[in-house]
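A quick write-up on the structure given underneath.
A single protein chain has been omitted from the complex, and every remaining protein chain is retained in its original position.
Here is chain A:
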Amino acid sequence: MTTFLQILVNGLMLGGLFAIVSIGLTLIFGIVKVVNFAHGEFLMAGMFITWLITTRLGLHPYAAVIIVVPALFVMGALTQRLLIQPLMSARDDHVQIFATVGLSTALINLALLIFGADIANTPAHGLRAPISLGPVRVLTGQLYIFGAAIALVVALHLMMKHSQIGRAIRAVAQNRSAAELMGINVNRIYILSFGIGAACVGLAAVLIAPLYPTSSNIGTYFVLTAFVVVVLGGLGSIPGAFFGALLIGMLDALSGFYIGSDLREAVVFGVFLVILILKPSGLFGNRRALSHLS
């Protein structure tokens, strides 16, 4: 019983990790309607900055949040302004996809140039120490990630529902030309939204860096699961990404223990396929949100 509980909690913690990586990706897709294939490299950039700040300045890794989150916001905003916005009139979504794939490749190679191919270990400052929660044990850092993922979902929800800028963002996401008629500067909302989405993955980077070794290809490692999570939850849905991530985390942990760790991915993708066959728009998605993709 304790084993089962422990595995369940492991799955939850893994889910929290997937969630915090995925939220920014689904946010950008939901508003700007661009699939950001450089999302994983944004994560990688954030982790390297966290590593630099922690090792060079000897600070606690979480202190890096003050630099990393604004830095990633700027990186996202610039990506939208300088890369995506000039392509938005292209009318063909594939052009934007190629642009973000290109950005991804460029960032990976830039990281190789600056940091080399070695692995960068961010000092853990106790975040890899286990703590007991009743009968089960989790890593301190994992618990913080889980809490941060919930806090982020709640914060974004409150912002979208109750602030005028949040309403403006939702208006642009739903009907771009009607939003313009309300006096909303649509391009500015896109820049802001891309920035917020990147800032979210910046927060993820700070929290993940002390637990996982940073390297130029770490983004690819996380982002494949993030894409599964985002599609499973319903493209553009923040609660969808959160619960989709928890489901994937649990499936991963349970099948890894009870079926065999080499079959984990078969189970995860198997369930993913079944859900998509039953509900093609994802768990929390609505058909209309996808209509522009057809």
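In the analysis below, a residue touches a chain if its C-beta (ideal position, glycine included) is under 8 Å from a C-beta of that chain, and two chains touch if they have at least 3 such contacts; residues count from 1.
Rule of thumb we're sticking to: contacts and distances are computed from a predicted model.
For the chain that is left out, the UniProt protein name among "RNA polymerase subunit sigma-24", "ABC transporter ATP-binding protein", "2-oxoacid:ferredoxin oxidoreductase subunit gamma" or "Carbon monoxide dehydrogenase large chain" is "ABC transporter ATP-binding protein".
For the options A:H60, A:R81, A:H125 or A:R170, the residue in contact with the chain missing from this view is A:R170. Across A:A178, A:I259 or A:L273, the residue that sits in touch with the chain not pictured is A:A178.
Listed by residue number, the positions of chain A touching the unshown chain are 164, 167-168, 170-171, 174-175, 177-186.
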